[in-house]
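With one protein chain removed, the remaining protein chains of the complex are shown where they sit.
Letters A and B mark the chains as written, and numbering starts fresh at 1 in each.
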Amino acid sequence: MQVAPAIRSSRLSRRATSLLLLAPTTLLYLTVYLGGLVMVLVMSIDVPPGVDSGGATLAHYRDVFGSAPIGAIVLRTLRDSLATVAGCLLLGVPVARYITASASRWKGIVLMAVLSPLMVSAIGRIFGWIALFGPGSVIADGLTALFGGKPTGLLYTEAAIIIGLTNLLLPFMVLSVASSRAHFEEDMSKAALSLGATPLSVLLQVELPLIFPGILSGALIVFSLSTTNFVTAALLGGSGRDLVGYEIYLDILVYFQQGRGAALAMLLLVVVVALMALAIQTGVQRHEVRDTAARTRGT
Amino acid sequence: MSETVAAGGPPEQEAFLQLRDVAKNLGGNPVLAGVSLDVFEGDLLGLLGPSGSGKTTLLNIIGGFTDLDAGSVRIAGQDLTALPPHRRDIGITFQKYALFPHLTVFDNIGFGLRQRKVAAPELRQRVGEMLAVLGLTGLAGRYPRSLSGGEQQRVALARALAVRPRLMLLDEPLANLDAALRQRVRFEIREILRSTGVTSIFVTHDQDEAFALCDRVAVLRGGRIQQIGTPAELIYQPANAFVARFIGSPNVFEASVQHYDAQTQSIRFVRDRFTGAACVRAPLTPGTRVEVFVRPDEVVIARADDVQPAKFRVKDWVHLVSGREAWIEGPITLRARLPSEATHLERGAAVIPSWRPERAHAFAIEPAPPAAATT
Partner (left out) sequence: MMRVLVVLAVVFATLPGVIVVLASLTAGQSLAFPPQGLSLRWYEVIFADPDFRDALLTSLTLATITSLLAVSLSALAAISIVRYRSRATALIEAMLLSPLAVPHIVIGIGILQLYGYFGLRADLLTLTLGHLIITIPFALRMLITSLAGMDRQIEHAAASLGATPRAILFQVILPQMKMGLLGAAISVFILSFDDVALTVFLVQPGYTTVPIMLFGMAENQVLPSIHAASVILLLASWLGVILIDRLIGFDRFLFRDGPSG
């Protein structure tokens, strides 16, 4: 099919305009962002100073897999992240159902209370837990009175990390489930009830299958955000070497084991990107993942 | 496919808007397959077609929002292909109005004048004129979302007309109005377009609307123009089976040709033991399968007397605003419209249907092309 030159040139100028609009941002990302990611990769296979074999090495990866504490750290990360997912499910699913049900009276207030933390200073809130759990607090005194032992309370325990992470990541679960519940209409449950289903079987056979993608993508998002988190672990955690994210932070900024930290970071990157891709696939609507969003909040 | 069909005006006059073999593929489908069309200065042409026939796409091409794949669009002899939309000077009203939500009614109407750097006093005066003409004077300060559908529609019209474009394109301007309002606004639009004398194309899928408003109507289907003509031509001389079926919701039935009369260009057909007459556009040999189209208001029914073998019986009555419709059943089922005061025929009564031959149209049924298997 022949295309008039005038049309071709107008298409060309449209393309030029579009790329011009994208140019500054693309340039920034290519240099600072992708450049940085390449640096991490390079760092992770860079030959350690002192060894002059030249070229690349997998020594740092061997170091990661070979080191004794890493097994324990990964295990603890998995345990804490799964516990966080469980906590978010327990509280998040009822909240998501409540704010999407038409009859809810306090919808606005519940929505604001549970979802506004997406926007509210994560680090600021962590100090709330420190005040509540730390030595001298009601909870610490109560625990000492009940069980005896050290007066440091819950602070610096795994329980504190799990509570902190659940508090941080609850909104993601709520958003994900609430969005998937947009596909559930209350008339459906009325229809099911009129056909003789019990409320429980309506929940299990009608509603659950519909919101399941939301639950799954919420779980994946919460899981990956908690594995990469280090701020909560650093402030509420115990010995320090609790979670993978914190381990990387320590390697890079405290122990100066750049290669090992970078290798660990690359492994984490691969796992998390895979989980996120899965979450995007499962998420009912693509735009929900924008709210993977506030992942920044304290990761 | 490139034969040009003139819409109005003496043929020697150069058409104001000329489309030649306009073709457009979207997503692999030929949405427009070689449309050629002439519209003469001052004309109001209706563009009628079922949903998805390519009407909006055609307007988008004329307006410059969609590139064409082949063919050309000319206005007053000037080729528009390379002209961007904002330099075409074509007024458009959109299917869903597309008013600027962030501007008041006044600023919506003044938008085009502002682009043309019209000075404030003149702008105020011209917007004021448009407000008055369209009966919107009290609404100047309001925002579009606070207007009713009919008011929004008039703002859209005022906005397009305010710049005095050389061509107006109206895409189903009445589609979102309720029935009563549609009737009224239909004539308002006709009056306004007439009084401004602007050349216009009025898109609709409602034939009543097209016939009420336009001098000439082009019927579009599957990206091809089927026929262009006055309403009467479309009704009484449909060019093909599609137009015959599309206009006036006729009775449709299959039959076979018994006899062709070259003098009157008509046939006698037979269907089971029922025979009738219909006019044709081309000679047909006896035995050809045809589709016959006859509108209910052309069908006359009479009570069958004892001599005639009654082939039809009244099955049911339907009351319409314009009269009553009888469903009669025989070898075929027919609808026949009767004025309300006509004799009552009880259900089950034996009747004979008939019509004037020139009011029924028969077209040979073309064997389905083998390629159709792919669609």
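The rule we apply is simple: a contact is a pair of C-beta atoms (placed from the backbone, for glycine too) under 8 Å apart; a residue touches a chain by one contact, two chains touch by 3 or more.
Quick caveat, the model's predicted, so the values are computed rather than measured.
Peer 1: Going by the touch rule at the top, give the shown chains the omitted chain contacts.
Peer 2: Checking the complete complex, the chain left out touches A, B.
Peer 1: Of the listed residues A:35, A:71 or A:209, which contacts the missing chain in the full complex?
Peer 2: A:35
Peer 1: In the complete assembly, which of A:140, A:161, A:202 or A:219 touches the absent chain?
Peer 2: Counting the whole complex, the residue in contact with the absent chain is A:140.
Peer 1: Given the contact definition stated above, which residue among A:85, A:114 or A:161 touches the chain not shown here?
Peer 2: Hidden-chain contact among the options goes to A:114.
Peer 1: So one chain is hidden, and I want to know which residue out of A:59, A:143, A:161 or A:262 touches that hidden chain in the complete assembly.
Peer 2: Answer from the full complex: A:262 touches the omitted chain.
Peer 1: Please identify, in ascending order, the residues of chain A that touch the omitted chain?
Peer 2: Touch with the absent chain occurs at residues 14-15, 17-19, 21-22, 24-26, 28-29, 32-40, 43, 90-92, 94-100, 102, 108-132, 134-138, 140, 166-167, 170-171, 175, 178-179, 181-182, 184, 224, 228, 230-231, 234-235, 245, 248-249, 252-253, 258, 261-262, 265-266, 268-269, 272-273, 276-277, 280, 287, 289-299.
Peer 1: Using the touch rule from the top, list residues of chain B that touch the missing partner.
Peer 2: 60, 63-65, 84-92, 94-96, 98-102, 111-112, 115-116, 156, 159-160, 163, 165
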